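With one protein chain removed, the remaining protein chains of the complex are shown where they sit.
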Amino acid sequence: MFELGPAEWQAIQVTFRLCLNTTLILLVLATPLAWWLAQGRSTARVVVHAVVALPLVLPPTVLGFYLLIVLGPRGFIGQGLESIGLQHLAFTFEGILIASVLYSMPFAVQPLTQAFQQLGRRPVEVASSLGAGLLDRFVSVILPLTRGGFVVAATLTFAHTLGEFGVILMLGGSIPGETKVLSVLIYDHAEAMNYPAAHSLSLLLLIFAFITLFVVYSINSRFVVSKA
Amino acid sequence: MFELGPAEWQAIQVTFRLCLNTTLILLVLATPLAWWLAQGRSTARVVVHAVVALPLVLPPTVLGFYLLIVLGPRGFIGQGLESIGLQHLAFTFEGILIASVLYSMPFAVQPLTQAFQQLGRRPVEVASSLGAGLLDRFVSVILPLTRGGFVVAATLTFAHTLGEFGVILMLGGSIPGETKVLSVLIYDHAEAMNYPAAHSLSLLLLIFAFITLFVVYSINSRFVVSKA
Amino acid sequence: SEPIRIAAAANMRNALEEIIGRFQQSHPTARVEAVYGSSGKMTTQIINGAPYDLFFSADMTFPQQLWTVGLAATEPAVYAQGRIVLWSTTLDASSLTLDDLTDASIRRIAIAQPAHAPYGQLAQQAMTQAGVWEAVQDKLVYGESISHAAQMTQSGAAQVGIIAQSLAVYPELAVHGHALIDARLHSPLQQGYVITRRGGERPPVLIFADFISSATAQQILLAHGFELP
Amino acid sequence: MSLQIRARWQPGRDFELQLDCELPLTGVTALFGRSGCGKTSLLRIIAGLERVPDAQVQFAGQSWQRGRHFVPLHKRRIGLVFQEHSLLPHLSVRDNLLYGYQRTAPALRRLHPPEVTAMLGIDDLLDRRIDQLSGGQRQRVSLGRALLISPQLLLLDEPMAALDTQTKADIMPFLARMAAEAGVPIIMVSHAPDEVERLADQVVFMQQGRIERIESLQQVLARPDSPLFADTGAVSVLQGPLGEPDQHGMRPFGPPEARLWVPTSSSSGAAEATRLRILARDVSLSLLEPRQISIQNQLPVTIEHLYPAQQQRCLIACRTAQGQLLLAEVTPRAVSQLDLQVGQKLYALIKSVALLA
Partner (left out) sequence: MSLQIRARWQPGRDFELQLDCELPLTGVTALFGRSGCGKTSLLRIIAGLERVPDAQVQFAGQSWQRGRHFVPLHKRRIGLVFQEHSLLPHLSVRDNLLYGYQRTAPALRRLHPPEVTAMLGIDDLLDRRIDQLSGGQRQRVSLGRALLISPQLLLLDEPMAALDTQTKADIMPFLARMAAEAGVPIIMVSHAPDEVERLADQVVFMQQGRIERIESLQQVLARPDSPLFADTGAVSVLQGPLGEPDQHGMRPFGPPEARLWVPTSSSSGAAEATRLRILARDVSLSLLEPRQISIQNQLPVTIEHLYPAQQQRCLIACRTAQGQLLLAEVTPRAVSQLDLQVGQKLYALIKSVALLA
């Protein structure tokens, strides 16, 4: 139906790397943060909770613009990196990865916080009494019992990163093989009025996303923990 | 610090109407859907669950373009509307409202489904045994016990709608007072390299969003239901 | 070695792709990659370290800005002039005039956002000059860029769009006719380019820049609805 | 008035509930059976919490389930106490208690919060959050909540399992009165024989998903091998009028020819029909009329049946002069030493008697 050229393959690869890395990094970062947020109701927590959601509020290109300023050669972080002999992060894969992580943060933090809150402390107490240490408890009890929250976090992050292009376009500059992701490519095709290509790629993206989501939800639904 | 002109005020009003309506409509639509999704693990549910997330996957402008085609005068829905004497939905507030609802759907459906699943059936059984009918049970038991899920759904939807502009720009055509929202205005300023205006409006948006989120989370954290 | 990276205004897409194709025929080893987008965005990116060697803007202001802050290796040079057209998929646009826009049967007119898109400013000027600006106010819808305006028109949601001639000659759009708007109704839109500071140090970039003013390239630009300076 | 249930339900491979019974709806019905026999499942079917296809449930003439007809739980007016604590965690104790009360039409309200909380001893807890309660406190609130809907049927799944003896003793008379005076039938799961003996009017014995037998408490108590007695041994229940106390505070029970003396514990007056519960192991037999002995109650009886010895205990059914059945438990050695025979006349010495209800 549609031949994928090298440009498409490259974009698919970058997209895939970006989504996978974003999702993984985000889960790693969001889990402890969400855990902390779920533990109490201090003002500090409420503030952090609100701040986490803020990147969502800015138009993506504008957010990309601010990130560009911060991560670029003249920005605080970019300059800091260059001063220790590294490269600034604008127009790099690492840069758009950071942006994606930041941007999707609320999609991961919020459902996890909510899942942790709904969990209650009894399962953790039980696991402790059975000899499970901190990490063990997390892996063997908390994780499976809040799996739903992780699935929501992961799928929202994943899907959102797949579709996001405003931030990426601005900060990444659509450099093939580095920052040119599938959504940017589709956008390009649409801009070029190359609709057959845009449609095909959109369809491809949708099918891919659907299959991924379908598989994840299928597996998840098999393991639903019924509460007696 | 920054004078808000009439254009800004207009955009603020539209934005506010859009966010409020989107959030409300979405909660009304997502709640029964999420409830249904949480009730079982049939293939139909898994498919719907995956489909709900799909709009996220497309680049917003591309999604906007497709919506423009569908909701516009030549599209399936637009034509349908015109045939019954109504207006098609391209470049209208109703149009961008529908788009926002569609686009933010997964942010509402997923956390709610997850909250409903974690709820278990016992509280509902208890409420029934105490004489509460369907709606009563929902309002007096399910809602308060899954309030966390609703807060996540509402704040993600709200924040995302505040920041979204790709779909809105394409489908809405940024008509002042009708479809020109704050995020589009900020984008315009940034594109025109009118940075002072962009910065001020961004700051305004961030402060507004922060206050809203802070208030919502504060109230929510007061009512956290501790599980014994 | 690194490819020649070009940042170009969205309306340059088809013309530039053809020019690049030609260039590569005569320079088989050269790799050229072009990124298209709004000129404002690209200027911002270049200011913040984007690895572009050449910048083909949709106007002169943005290149001038780069030159002023010292990020351009060459002074901005005009490579083409843009023209705007009336275009429609629902009406026969070839016979349309700006005055027709006030007709009640035309409910929506798409233009690019004049606040930042050069072609949008052109459209605004033209309508103002034609004395219809006030009358069409309520019909206007704004695209993020000139191609968005074209897409809005293409979907039929806007009956008429004022778009760049360079877009109207796209094969996809050329199936519908268009009416060229009198150049006297707006100031000339000079599209300028600069070699960035980064590109200035790379010989292949200079070769490509030279190629732009070659007859071949100019021929292509003309064919794609641009006028020459 | 009765509760008719017909249902067949297989929640899992290893268990099938098969019900086709008619439960009498007078007073308290105890559901008795080993762990996992299906007691909770039975209650859930009665409540309509498990909508088993083809089940039929009919309560006192109201059809609750039949074919496609199904009355949802919230319209059945059942007071339900779940086996596991199930207070609504977002509501205070007060709001939990009032949840059902407020949803009961004022005209139907027979019980009101003050009396119920006082009876349950939870007056001081009303403002607490649910997670600030002890296990027993939760159980009492659950019971109170169910009572406050003034139900037409109470289904109690081990409602007093987490309560101490004293608290139970405070609550049981209240429940007994609910059933007897307010006419609210109670179906109660209990593993405690003393609760069953104290409260039940009839006992439903369940085993492996089936109802084995439904017996009145009388019948249960007359059957020495009843599962109820796994713990205490056989019990007799005598019925008769109770007289006024004498100077020692002892009250005469039964007619002169079969008179027993019962210590007065409560200050209630004479009553026509009371029940005395007598453990078979509290009854001794003597060939001679005993004298100079602290055992106050000595009845002339005739041996009616000698049950074969089981586990070093012989059960002897005796008929009193009044014609009631009295079980005595003695050792096989005593049987052989006294050479006990059917038809023999002797004296039953009753060490202690307990007035029921």
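Some observations on this one:
Going by the order they are written in, the chains are A, B, C and D; count residues from 1 in each one.
Everything that follows uses one rule, which is that a contact is a pair of C-beta atoms (placed from the backbone, for glycine too) under 8 Å apart; a residue touches a chain by one contact, two chains touch by 3 or more.
Quantities reported herein were computed from a predicted structural model and do not represent experimental measurements.
Taking every chain of the complex into account, the omitted one touches A, D. Among D:P193, D:G240 or D:G254, only D:P193 touches the chain left out of the display. Note on the undisplayed chain: of the listed residues D:Q83, D:Q239 or D:T302, the one touching it is D:Q83. Summary of contacts with the chain left out: across D:Q4, D:Q152, D:T167 or D:Q322, the touching residue is D:T167. Chain A residues in contact with the hidden partner, per the touch definition given at the top, are 122-123, 125-133, 136-137, 140-141, 144-145, 223, 225-228.
In the full complex, chain D contacts the hidden chain through residues 11-12, 14, 33-36, 39-40, 83-85, 124, 128, 132-137, 140, 157-158, 161-167, 169, 191-194, 227, 230-231, 246, 248-250, 261, 263-265, 281-282, 284-288, 290-296, 311-313, 328-336, 338, 340, 349, 351-352.
Rule of thumb we're sticking to: only the chains that are shown with their structure count from here on.
Computed centre separation for the pair chain A/chain C is 35 angstrom, with centres defined by C-alpha atoms.
Shared interface positions of chain B, defined as residues touching 2 or more other chains, are 61, 65, 122, 187, 190-191, 226-228. Looking at chain D, no residue sits in touch with two or more other chains. Every pair of chains meeting the contact definition is listed here: A-B, A-C, B-C, B-D.
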